[in-house]
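Report on the structure given below.
One protein chain omitted, others in place.
We call the chains A, B and C, going by the order they appear; numbering starts again at 1 in every chain.
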């Protein structure tokens, strides 16, 4: 999150989130773009198709038959040595799940813009994080943008890091809330991008003059090690990301370097109640924090910018002074609790200070989250104690209890 | 008799230089598809990239860190070889525009991008990817090797399993003839996509198959080849009969061999004195319930009738 | 005899395998029947080579083919397809 400027920069334009991301991608100039429509991502590939149709970039633009094959064509292209991009949402990401897991194992740095949306059923087109959390274990890096500018910038950073650590990346930005908003953002120029992002230089490609066999199967003697390499590369990605955000600041003048670029905080230093949340909801939370601070309440925000690799060390530090933590999240690992909350608890397992934590499942499937909702949560979080039953530690504050019939 | 033979061991004199489908692969003894792989690499040569779905030929050729392939090769998953190949082709289109020196081969036109999948990976689970690749017009030659069932997983029925054949998911029984469907016509489906060159071939005639591969590779855009490749284990016959059964499939009309250009058959292998299908099925355990004294005559007749109808439609009888 | 030929393996990024490396796998050990070529009957037509799925039947002289027993799995296709019946499959233990 860039610091609050008094006026929007003159080098910014007001445009739709999807168009802005597409223009950022165009500046990156991928060799191959695979496109398949799905709400609310569609605007990204539509705008890219327009840019290609106008001859502004000469990427191969493959109008595939499904998200499954959007990912699969990207795999072929990336294996051939190309820089490959696609975008998706929700069901589309699920359909890509199988090839994307292999893309990590094949060590192919495909970058996907993911316009986050809930998963069926019931069918819903609106924003939440159930889609990206369902893919969190596959070896893909995952980043979460708070606003349109970050949605653009994270795609660029994704390529930078993915191509160094040889892993795919999902650059998440909330459906509709960020895809369909019109707000000022700076579109990187091709000159800036070429300064920041060198040409891809893969160790192995499908080059007939230097043949290799990619996608071999590994027996029990080798599979664990091959997959451990993915884990190790994700660990390495932390430092690579940190370097990348620093270099990004140098080139573009946008500073994402707080906490090594892994997490972003707002008035959290002396906060007694710390809210942890991902993505666009953090914007609304900032406003609430300002209001509550004006009333003397010590509230702050900790926002993981990077979700995979998980910023455990930075979270331990950022939460080290919290009296209580409120996790506001738009996902739920059905049958247990919020996956994000589980991860934060796991990160705090080794921490000296383990603040009581309450989890609030909200904003699911596009349900509007107002300032009042957040204020009520902060007040509730103050009741958090060291030992809580599960029924106390997680709640669905927006749940309309009058219309539920109770499971079976 | 063997004692009369002059045995000489030539093992140390034989070298495998230049082979692009290498010995040491782990296909079963007498594997028909293994021969198809050999012919494909021989016809295509070294300026080739092969994309292959999960399946027998992938598993037998790439146990890490070994590879039987001498050409560039990628396996990704079961149902996307056509898409992976599409992506490779797209990448090379981009390279050709942006960095013409990218390739060491003479030029992009010399590059052969081939997808090679089994019948299950192609006609069933990978059908969407194949359809997309063909309708978008990628310059890829897709070769389906057909051993008429999912052999890699233990002989389950596919849409290429012939009528009456027993598989582990189409057993015969009191209430079952075995598989109760006829082979899906992939050549016509490919042609209906506007694929300019479509051909079928049998590994019993490698010369013909390789010529068809060469023809396909010379042309731009998508091409589809369907090659018949018997499986001794899945079909239940003596491994020495692989080529003979591939031949009999043609001679009985079960597997017509032809070329289609612009959607029309332009060349078809005529069969004189087409043999009854019994000549083909009698060697195979998968059809054993159709023949013999207690055989299911109706089932066999049903299979024969389908073959006869198709033979008439195609005009294969000489 | 080494127990693991890949004892010293270092996994490549993405487990990429090098080409033409299956030759280390001597599939001749799978064989129960061995093809024996009658040099007098062999006319050097190469049908055995053409139809061998294992690249094991190769020309060794102008008019003669031989078998690479390192790889021959003993399927018997060569014997079946030989136009002069010059190949006989004999049991390995005979």
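FYI, a contact is a pair of C-beta atoms (placed from the backbone, for glycine too) under 8 Å apart; a residue touches a chain by one contact, two chains touch by 3 or more.
One rule holds for everything that comes next: contacts and distances are computed from a predicted model.
Between the names "N-acetyl-gamma-glutamyl-phosphate reductase", "Multisubunit Na+/H+ antiporter, MnhG subunit", "pyruvate synthase" or "Molybdate/tungstate import ATP-binding protein WtpC", the one given in UniProt for the chain missing from this structure view is "pyruvate synthase".
For the omitted chain, the shown partners it touches in the full complex are A. Only one residue in the set A:20, A:87, A:119 or A:181 touches the chain that does not appear here, and it is A:181. Contact with the chain not shown here comes from a single listed residue; of A:221, A:368 or A:392, that residue is A:368. Residue in contact with the omitted chain (choice from A:18, A:280 or A:393): A:280. In the full complex, chain A touches the hidden chain at residues 4-8, 12-14, 16, 40, 125-127, 146-147, 174, 176-177, 180-184, 280-284, 286-287, 366, 368-371.
The working rule: only the chains that are shown with their structure count from here on.
Under the stated contact rule, the graph of chain-to-chain touches is complete, every pair of chains being in contact.
Taking the CA centroid of chain A as reference, the farthest chain centroid is that of C. Centre-to-centre spacing of chain B and chain C amounts to 22 Å, using the average Cα coordinate of each chain. Centre-to-centre separation of chain A and chain C, using mean CA positions: 53 Å. For the pair chain A and chain B, the distance between C-alpha centroids works out to 43 Å.
In chain B, the residues that reach two or more other chains under the touch definition are 62, 64-67, 69-71, 73. Within chain A, the positions touching two or more other chains are listed as 106, 211-214, 216, 218, 222, 226. Every residue of chain B that touches chain A in the complex is listed here, in rising order: 46-49, 51, 58-59, 62-67, 69-77, 79-80, 83-95, 97-98, 102-105, 111, 128-129, 131-132, 135-136. Put simply, chain C touches chain A in their complex at residues 4, 6, 9, 11-19.
Residues of chain B touching chain C in their complex: 1-2, 5-11, 13-14, 16, 19, 21-32, 34-35, 38, 61-62, 64-71, 73, 206, 232, 238-244.
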